[in-house]
Structures are given as C-alpha cells and as structure tokens.
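Everything below concerns the one structure shown next.
In this view, the complex is presented without one of its protein chains, the others remaining in place.
As written, the chain order gives the labels A, B and C, with residue 1 at the start of each chain.
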Amino acid sequence: MLIRIVEHIDLNEAPAYLVSEETGAINLFVGTVRNHSKGKTVLHLDFEAYEPMAVKEMEKLGLQAKVKWPLYEVAIIHAVGHKLPGEPVVVIGVSSAHREASFEACRWLIDELKKTVPIWKKEFYEDNSVWVNAHP
Amino acid sequence: MLIRIVEHIDLNEAPAYLVSEETGAINLFVGTVRNHSKGKTVLHLDFEAYEPMAVKEMEKLGLQAKVKWPLYEVAIIHAVGHKLPGEPVVVIGVSSAHREASFEACRWLIDELKKTVPIWKKEFYEDNSVWVNAHP
Amino acid sequence: MEILLFGITRDIAGKPRITVPADTPLATVGDLKTWLGDQYPAIKALSSVAIAVDSEYAEDSQTISSHSEIALIPPVSGG
Partner (left out) sequence: MEILLFGITRDIAGKPRITVPADTPLATVGDLKTWLGDQYPAIKALSSVAIAVDSEYAEDSQTISSHSEIALIPPVSGG
C-alpha cells in the first residue's frame, strides 16, 4: 500500500504506483479545492493532521478495503497545509482485476476517510473562516 | 471535452486536463492489459478502431454524461495498436463539484464505451488468438 | 459500393474492404446485411453485426447510397 501525508500532492504518483501487469482496472479519486462553497468564494483551505494517527487510520482503511474487495493495491495520499483553489488535497486509488471492485472500493475508501481519519479542514472565505464539521 | 484515440496513453494527461478551480471531485478509470485472462497467459492485445466513428461515439457519450450528471469536464482516451501487459488501454475521467456524480458518471461512461464505441480487441495467448466478444 | 471492414470481419473476408458489384440490388441496410451474410456465411455466426452509414449506427430500414461511407461493425470490444 502507498499511504502518505504530504505537503504537496503529485497527481502522477498514485497511477504510476497502481499500474501493474496483474491488474486490469484502476480507479482513482482526486479531491481538489473548489473556489466556492455554499454560495461563498473560498480563498483557500488549511489542512491539519494528527499525522501518526492519520497514517494508522488510513492503513486500517486500506487493509479493510482489501478484505472487502479483491484488490491488488491501494493508495491513499492526503495533503496538509495551505491549499489554493484547484490544488489536489486527497487522492484515493485502487487496482483490481475487474472494474466493479475498483469503483466500489475507491468510493468506500473516500467515504470512510472523511469519517474516521484525523485530518481537519479550515475554510477561509472573504469575510470569515470555519473549521468544517466542527459544529452541529 | 478531451476525446482522443492515441497510439500511447500518457496517464498524466487526463488528470492535468480535469483539475480546475471550479471542481471539487475528479474520478478517473484506467483500464490496463492484464497478463492473464480466464486462466490463460496473455502475451499482448491488439486494438483497432474505426477512428472517425469511434471519436463521434465517444463525443456522444461525453455529451450524454454531461446531461445526466452535473459535470464540469469529461475526458475519454482510448489506445490503439499493440499493447503489452501493464499498459493502459483506456482512460475515462470526469470532474464535478461533488464526488457522487464523478463516480457515477465515470462508471456509466466506461460501461457504455464497451457497448457502443467501434473499437475491437484481439487477445493473443500462447497458443492462439481471439477477437473478444465476436462469437456468442 | 465499398464496405469498410474491421476486426474479425476483416479476418473473415481476408481484406480491409468488400466491393459490392454495381448491379447488386441493395436498397436498405437490411438488404446489405442479408447480402453480406450470403457472401460470407461466417459473418452470420457473429454475436451481432451492425452497419454504420457515414460513421453513425444505422437501422435496418435506412436506405443506403454509394455516396455514403459504409462500414460493417462486428461486436465491439474496446475498453
């Protein structure tokens, strides 16, 4: 598995890692910073991670996905720091023999990552900033 | 839209095309040559396209996907020629504001491409070769 | 009239196109399919056969003209 927390995501890294002679399908999800959210202009996002725990939780998710689906490899890369609109902040990639498993596992991984991995996002608008999900 | 039939797929092209400040989600599917199929060793695949029609059909699929889901951009790239195990043969990529649409549209596009786009694959095994899907 | 061939149909015919003799009475896509099946029985054994007229899938009822680009589309297997 390729599990990383990085300052800057290289979009070429996960596909290069996942390509192999054994597999027929790769699904890749890339989350990027949108320049607007709920009708407001987003200037940038700041991401912060509790790194040793985040890596551990991402490893657990990768292993769980490998139990749930017949996957060859899993890549989970998350960025931290100051991110501008258009910049990638998360990459999930999986490889499998057939495409069904690749789509399902990739979708499950991004959904679960958002629930359990200790990473926090602060959105900066023109007039204020908020820690996403913090309040009900 | 980025719609192409190429001799050699550059895995970095579609992600670079799809990243934008407007979108939050990119889903990418990559189909690659597996070194085995139905228990037999695959030496290589040969892909052939009726190019002007294949491009037209891929454009139609891209436009249909943009009607069915709120997508920003669509990329469909298919390789032709002699392909070895591990080589990419098709890339489908879509960008959208939220991840649900990106997963659904990408999955629909690869499923439809396999049904309608005039591209043919011959599988070469150690002892014979077959045009895939030709016979019932 | 010339029919472009691809994939297994090119292997069946042993050439990249079939020339339909000028005096062959073919009014529609359906007529053409019947004629092709009679000339090349192996084509009838395929999972499916479609005809493209000017690089669009054509219904059997569509009339054909020698001014169009006509192609025989065996079962596709891209991706």
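In this text, contacts are C-beta pairs under 8 Å (C-beta built on N, C-alpha and C of every residue); 3 or more make two chains touch, one makes a residue touch a chain.
Keep in mind it's a predicted model, so treat the numbers as computed, not measured.
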Which displayed chains the hidden chain touches across the whole complex: A
Contact residue for the chain not shown (choose from A:9, A:49, A:65 or A:101): A:49
Contact with the hidden chain (one of A:63, A:84 or A:132): A:132
Hidden partner interface residues of chain A, rising order: 31, 47-50, 52-54, 56, 78, 89-90, 110, 113-122, 131-136
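What we mean here is this: only the chains that are shown with their structure count from here on.
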Centre-most chain, if every chain is reduced to its averaged C-alpha atoms: B
Gap in Å, rounded to a whole number, between the CA centres of chain B and chain A: 23
Centre-of-Cα separation between chain C and chain A, whole angstrom: 48
